[in-house]
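Take this structure first; my questions come after.
Removed: one protein chain of the complex. Kept in place: all other protein chains.
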Amino acid sequence: MISIRESNIICKKKPTLKNPICVVGLPGIGHIGRISVDYMIHELKAEKFAELYSPNFFPFVVVHDDKIHTLRNEFFYYKSKKKGGRDLIFLIGDCQSFVPTGHYEVCGKILDFLKSLNCKEVVTIGGFATGKIVENPGVYGVVMEDKQAKALTKYGVSLDVGGKITTIIGASGLLIGLAKPLGMSGFCLLGETSGYPIVTDPHASEAVLKVLMKVLGVKFELKNLKDKVDHMYGFIKKLQNVQTQAMEKMQPKGDEDLKYIG
Amino acid sequence: MISIRESNIICKKKPTLKNPICVVGLPGIGHIGRISVDYMIHELKAEKFAELYSPNFFPFVVVHDDKIHTLRNEFFYYKSKKKGGRDLIFLIGDCQSFVPTGHYEVCGKILDFLKSLNCKEVVTIGGFATGKIVENPGVYGVVMEDKQAKALTKYGVSLDVGGKITTIIGASGLLIGLAKPLGMSGFCLLGETSGYPIVTDPHASEAVLKVLMKVLGVKFELKNLKDKVDHMYGFIKKLQNVQTQAMEKMQPKGDEDLKYIG
Amino acid sequence: MISIRESNIICKKKPTLKNPICVVGLPGIGHIGRISVDYMIHELKAEKFAELYSPNFFPFVVVHDDKIHTLRNEFFYYKSKKKGGRDLIFLIGDCQSFVPTGHYEVCGKILDFLKSLNCKEVVTIGGFATGKIVENPGVYGVVMEDKQAKALTKYGVSLDVGGKITTIIGASGLLIGLAKPLGMSGFCLLGETSGYPIVTDPHASEAVLKVLMKVLGVKFELKNLKDKVDHMYGFIKKLQNVQTQAMEKMQPKGDEDLKYIG
Partner (left out) sequence: MISIRESNIICKKKPTLKNPICVVGLPGIGHIGRISVDYMIHELKAEKFAELYSPNFFPFVVVHDDKIHTLRNEFFYYKSKKKGGRDLIFLIGDCQSFVPTGHYEVCGKILDFLKSLNCKEVVTIGGFATGKIVENPGVYGVVMEDKQAKALTKYGVSLDVGGKITTIIGASGLLIGLAKPLGMSGFCLLGETSGYPIVTDPHASEAVLKVLMKVLGVKFELKNLKDKVDHMYGFIKKLQNVQTQAMEKMQPKGDEDLKYIG
């Protein structure tokens, strides 16, 4: 039996993981999180092991390539090849909660599930819209504790977001913010991007991926990124369009201004 | 005790069914699903065995013929007369969830109930508004798997909806989309119709019924369809009017544009 | 422990009742239900035995006579003085669910509670706004079954509402409509009233009370009605004002048009 009043994580095969860290790439500005994490999954040949369906997602299915696609989030794992290395969990998704009150429920389910996999650290990937086009986009970090800040600074991450970012909306913020009361920890990595009209920003994603290699202690080629983004573009654009349209129709006036950082 | 925080399926008599397939006709464009399935129930003398009430339906009762009518969905069954034939479950209803977040809950209850009846396949019937009036309306199929596509093509169903349909909103989409994570399968049949102003489209319903006879392996007369539609017209129109009015009053601006395909 | 995610019925003393019928007077047009039932409680000296609090009520307390008043519904009982007579349960309240989706939850709790008191019949009292001022307001009945219609006709109740009433919104409709799937029955009595600007309509309430005496087989004086209505006027008007204001502020545009019949 499936309960459709709550988010359901359907786990085909629960892997045994060593000190895993979860990297989260959900839809947001420039789809930097989604692209980065999808690319890592592809390059590292990470294995899918669970899916999350939620009544807080949009109440429709998407028709793509003449087939029905059910909105979902997906979990993958990757076992470290290095001795003593940390295993990785990846979480990507088609969407976040479309009702404001649903974010806590979805994030609570995800964190409980991660905890059951012995995962104690979460990194969410998002975009930081600075409004200007830059050649070498920076990567910003928002942390919960000082020691995380120190570690990130070593990898060239800027911790100076003061004043420019006041809130992180949705799962990218709450997965970190709720990790603490659950005895977990986490931080948020944001790739610098010009802003909204761009559907996918591979440039910012590349900057984030370079940092993630250092943070996670993994190596992969970056040369296939452009091809991968081109391949994903059609589906991501469709998802964004139908969700934006649905938000405008189903949500009260003014909601189109609710820009997600995430 | 009845829980009115969740949808309730009140089942008077649970039938024993052989490999049943469920055909769903809920309100939507041209009421093609509702009319087609109602007609099959009538012609095949299918027997009612359960009713679904939901807190996600509109918070009112309808007064019709000076009596109170409670909004509900209804389940019927039909035992195949052919040796080795599949039994049928029919689901029709006055309404779908009127809150966007309720569709998952209602569909989850329905799928759990169908599973408990050994039903592993669901067909939802809807309309596809092409905006033009045609003499011989086509029937379109949207599937989850390639093998379903092949089977439908044999029956003259067009699988080429690409670009024209991007989402299927509500139960007609979610019943199919959520069937998969539950280990079930399904597809959606859409009758071609001109669009919204028409309350009931018997023409498109007839086209769908012809396909359904082949898909389900049943036979019935089509000659009574016009009479049956005439008979249903008053009640369906009242239901549509009160629900449209309620949506306009209870839901945020812009929602009147939320056209259901289903 | 109190669960404030669901409506709570706090019952101090569960009475043993003989074949009781429940008479419901919740806020609505002209407050005919509230006034009529309150008056009967007063005249028959019915005893309070339970209170219902609900998270679906408005999220505020009312300040009246410099004291805090918590929004609630209240249950009273009256034991028949006649041999073989039916006992009575009265339900009055400050408000109904202020969110559309809450009506089912509140009504479900009420019906489950009534069932636990061996109550199998519910009468809801409301107003029917005909838009004209009449000297002798009529009383209309909306039923679920033909035999109820026959009984009411004997008492001068008109069953001919066809076309004039298409829906009964909120508890006055749903308590009847949901009674049936629970194995209970009920009907709705509506006093003819001119319409909305009037806060309280004692004239229509008197007409309803005369019918109720016959339906319920009880007798009481009607001469104190005007005094009682004058006494209740201030509090009812305050409740109506704060709820109307809150609806306008908390609910989407257009909701002020959502006129309750009940």
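Residue numbering begins at 1 within each chain, and the chains themselves are lettered A, B and C in the order written.
Please note the rule applied: a contact is a pair of C-beta atoms (placed from the backbone, for glycine too) under 8 Å apart; a residue touches a chain by one contact, two chains touch by 3 or more.
It should be emphasised that the depicted structure is a prediction, and the values quoted were computed from it without experimental measurement.
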Touching residue (missing chain; options A:174, A:215 or A:246): A:174
Chain not shown: contacting residue from A:139, A:188 or A:246: A:188
Residue among A:108, A:195 or A:217 touching the omitted chain: A:108
Contacting the left-out chain in the complete assembly, out of C:154, C:223 or C:249: C:249
Residue ranges of chain C at the interface with the undisplayed chain: 1-5, 8, 10, 51, 53-63, 65-71, 98-99, 102, 238, 241-242, 246, 248-253
Where the unshown chain meets chain A, residue by residue: 6, 97, 100-105, 107-109, 111-112, 115, 142-145, 149, 159-162, 165-170, 173-174, 176-178, 180-182, 187-188, 252-255, 257-258
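We adopt the following convention: only the chains that are shown with their structure count from here on.
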Superposition rotation for chain B onto chain C, Cα-based, multiple of 5°: 90
Rounded Å distance, chain A centre to chain C centre (Cα mean): 51
Residues of chain A engaged with two or more neighbouring chains: 252
